[in-house]
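Below: the structure, in structure tokens.
All protein chains of the complex are present and in place, except for one that has been dropped.
Moving on, here comes chain A:
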Amino acid sequence: MAHKQLTEEYYKLLHEIQAVDFVLVELNLYLDTHPSDSAIIEQYNAYAVKSKQLKEEYARRYGPLQHGDMADKPYSWPDAPWPWQV
């Protein structure tokens, strides 16, 4: 994996992950108070699959987003940029 370049593609993928994960955050809070809404649970699961796919792609191209993602060599987790730097 090349060093993380803050290219247009990088931001595009990051923003896509942020958008999909936001849906998960929002549906999760809704389901906390509406646990029997099965249509929303299905929507949640569809976005969970999408999120997993996007994060695998991110880890492959730019290194892990979180522990448990596949690691690269050399180990890039401690490398900048951190979220407040992008």
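Brief remarks on what is shown
Throughout what follows, a contact is a pair of C-beta atoms (placed from the backbone, for glycine too) under 8 Å apart; a residue touches a chain by one contact, two chains touch by 3 or more; residues count from 1.
In this text, contacts and distances are computed from a predicted model.
Set against the options "ABC transporter domain-containing protein", "Manganese catalase family protein", "Formyltransferase/hydrolase complex Fhc subunit B" or "DNA ligase (ATP)", the UniProt name belonging to the omitted chain is "Manganese catalase family protein". Where chain A meets the missing chain, the touching residues are 14-15, 17-18, 21-22, 25-26, 28-30, 32-34, 64-68, 77, 82-84.
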